[in-house]
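The next block holds one structure in the form of structure tokens; read it before the comments.
One protein chain is absent from this view; the other protein chains keep their places.
We call the chains A and B, going by the order they appear; numbering starts again at 1 in every chain.
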Amino acid sequence: MELIIFYLAAVVAVGGGLMMIMQRNPVASVLYLIVTLVAIAVMFVQLNAVFVGALLIIVYAGAILVLFLFVIMLLNLRGEKFAEKRTRLDRPTRIILAVAFILELLAMFKQVAFPGRMDELMVQASPDFGGARPVAELLYTKYLFPFELTSILLLVAIVGAVVMARRDEKDKKRGI
Amino acid sequence: MDLKLATIDLGLIAPEIIIAAVAMLILLLGNVVRRRTILAYFGLFGLVAALLTALPRWGNPASGFYGMVQADNFAIFFKIIFIIAAGLTILMARRYLISHEIESPEFYALLLFSAVGMMVMAATSDLVVIFLGLEIMSVPLYVMAAFARHDVSSNEAGIKYFIMGAFASGILIYGIALVYGATGTTDLRRILADWGFFEMHSQLFLYSGAILVLIGFGFKVAAVPFHMWVPDVYQGAPTPVTAFFSVAPKAAGFAALLRIFTYGFADMSQLWAILWILAVLTMTVGNILAIFQDNIKRMLAYSSIAHAGYILVALTAGGDGAVSSAAYYLLAYTFFNLGAFAVITLIDTRNSSTAQIDEMQGLSGRHPFLAAVLALFMFALAGFPPTAGFMGKFYIFSEAIKNGYIGLAIIGVMNSFVSVYYYLRVVVVSFFARPNKEFEAVSYTPAIFIVLVITAAGTLILGILPGYWLSLARAGIFQFL
Partner (left out) sequence: MTATEFAIISSIKVVVVVLAVLTGCAYATWLERKLVGHFQHRIGPNLAGPFGLLQPIADAIKLIFKEDIVPDNAERVTYALAPILMFIPAMLNFAVVPFGDTVTLFGHKIDMVVSDLNIGILFVFAVTSLGVYGIVLAGWSSGSKYSLLGGIRSSAQMISYEVAYGLSIMGVLVIAQTFSLNELVAQQASVWHWFIFRQPVGFVIYVICAIAETNRSPFDLPEAESELVAGYHTEYSSMRFAMFYIGEYANMISVSCVATTLFLGGWQGPFLPPVVWFVIKVIFFMSVYIWIRATLPRLRYDQLMYLGWKVLFPLALLNVMVTSLIVLL
């Protein structure tokens, strides 16, 4: 049963990702991205990391992608505006890159992720390892420094966005 | 309630905290304090304070925040570079910003935040923190490139830099993810400790990850073939911003590259071959394309690519000596490249300026001092003795030879000869070309005069008395934690 759900979620996630990049219509792309995120959240829940799964949906599906949609709607982007300009070299380059990438992925499948640490990681992982308390504990001890750095990063991004978007004297003169 | 409290070692990140706090205060005070001069000098004050807190830690390296922060000499050396670059940029930027009507408190705040990001990048051995530092460094730079919002080319620079930077970040983080997949850790010390084991079990993972990390940083330090954005961004951005671009992010990128590739991934086989190709391409392409440029900012953009190539030579050579020679070169480069840009900024303060090389005609007649320091910086960039440029290149190439990369050293020296052509062209134009029209006078400010004096002095002192500085670089640097 669990395996079936996992494969279902995996297929939906990969399929959603594929559909996302193959759509001309940006709104449809966003929708497929949501599908992918929800499928990934399902996988997190299967791993007992319910908290992480819920956060994934709340933060990404619930907030960030809504902002994506918001921007798309404000600019009123529709699919046809994305008629592509291709050069003759485009297609071969794409094919070569894609093939190289797929080969790389296939080769990697044969190798071990986390060699020698899988057991260690499994031992560390208490049944609650994706719950709120363990996540919080890691965030406020081992990852405290990166966590605080992230807040500086966000502050900087906000300041930058405000600087770029702010109207100044010159704009007022021009009546914008 | 049982709470696990983190151990917090504020002392280790005191310089970063001071600069970030000053930047936030500038943002807050920006609405209250009407005199922008106060804010600019407050920013400078913050940098000096940070410098004073960073220096005492020299010689007693420490690690903190669960291994996320490494306050070793390598970090302090680079922090000094960033502080110098940021400070000189503030000094030279003010007049330019005012004359182009784009001054605002946020400029200084963003500059300081960017410096914080660089300092974080240099002072860690964890890939996650390196990435965060890189982003904190880059985001303000995107905005600063587009700071002249009413100027189309500045906007173009901002957008181009933003898109390429975001792309590079994506590649970098993918690489980090692969490395994590191969090793189960992002801590370079643990990666180094068990390298052989990881290599045996998941070589492909690890190598793909490492190469993607290299590509990601390749964009940031403008190595060929990841350099396409450089000329347009350097040309379009406001000149003081370009000055900062050409020095500080490059030093930060190399700090991270050195930390990752001569330390964490030091045992990677065939790594030198990739770096070798990268170094040769970067030097050669940068130098040859620089010859054809008529715009001095564009010419210096290609020259900065070429200089990235010289430092890549040191990275290829690897080993303690090469790392310290790279650090020394970056310090020297900070002085003479910032100096060159200070001269251009001063000339560019006039709104009529086009930054063409031909515009330098008659400079020596009107402003002999300016022409003289410009010539000094050009000589340094070309690598003439007794400037710092010569000593820097000398150390790098001799380290390369010492480690058996004779071919690379020869290519490097030949490249230096090529570069003499276009650097001297600027000198020739400003001294000997018969001017079609009178050189339009520029007015010095005390601030920019100080910048010129400091950079010129730095260029000469590091060139004439290199021993002390090199021994600093050498003695200090190789105590990675």
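Just so it is clear, a contact is a pair of C-beta atoms (placed from the backbone, for glycine too) under 8 Å apart; a residue touches a chain by one contact, two chains touch by 3 or more.
Because the structure is predicted, anything quoted here is derived from the model rather than measured.
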item: Which of A:12, A:47 or A:69 contacts the chain that the document leaves out; value: A:69
item: Touch criterion as defined above, residue of A:5, A:58 or A:139 at the omitted chain; value: A:58
item: Full-complex contact with the absent chain, from A:9, A:34 or A:155; value: A:34
item: For chain A, residues in touch with the removed chain; value: 25, 27-28, 31, 34, 41, 50-51, 54-55, 57-58, 61-63, 66-67, 69-70, 72-74, 76, 132
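Keep this in mind: only the chains that are shown with their structure count from here on.
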item: Averaged-CA centre spacing for the pair chain B and chain A, given as whole angstrom; value: 31
item: Of all residues in chain A, those that touch chain B in their complex; value: 104, 107-108, 111-117, 121, 137, 140-146, 149-150, 152-153, 155-157, 159-160, 162-164, 168-170
item: Chain B residues touching chain A - in the complex, by the definition given at the top; value: 4-6, 8, 13, 20, 24, 27, 65-66, 68-69, 101, 104, 106, 109-110, 113, 116, 120, 126, 128-129, 132-133, 135-136, 139-140, 142-143, 146-147, 149-150, 158, 181-185, 194, 197-198, 200-205, 208
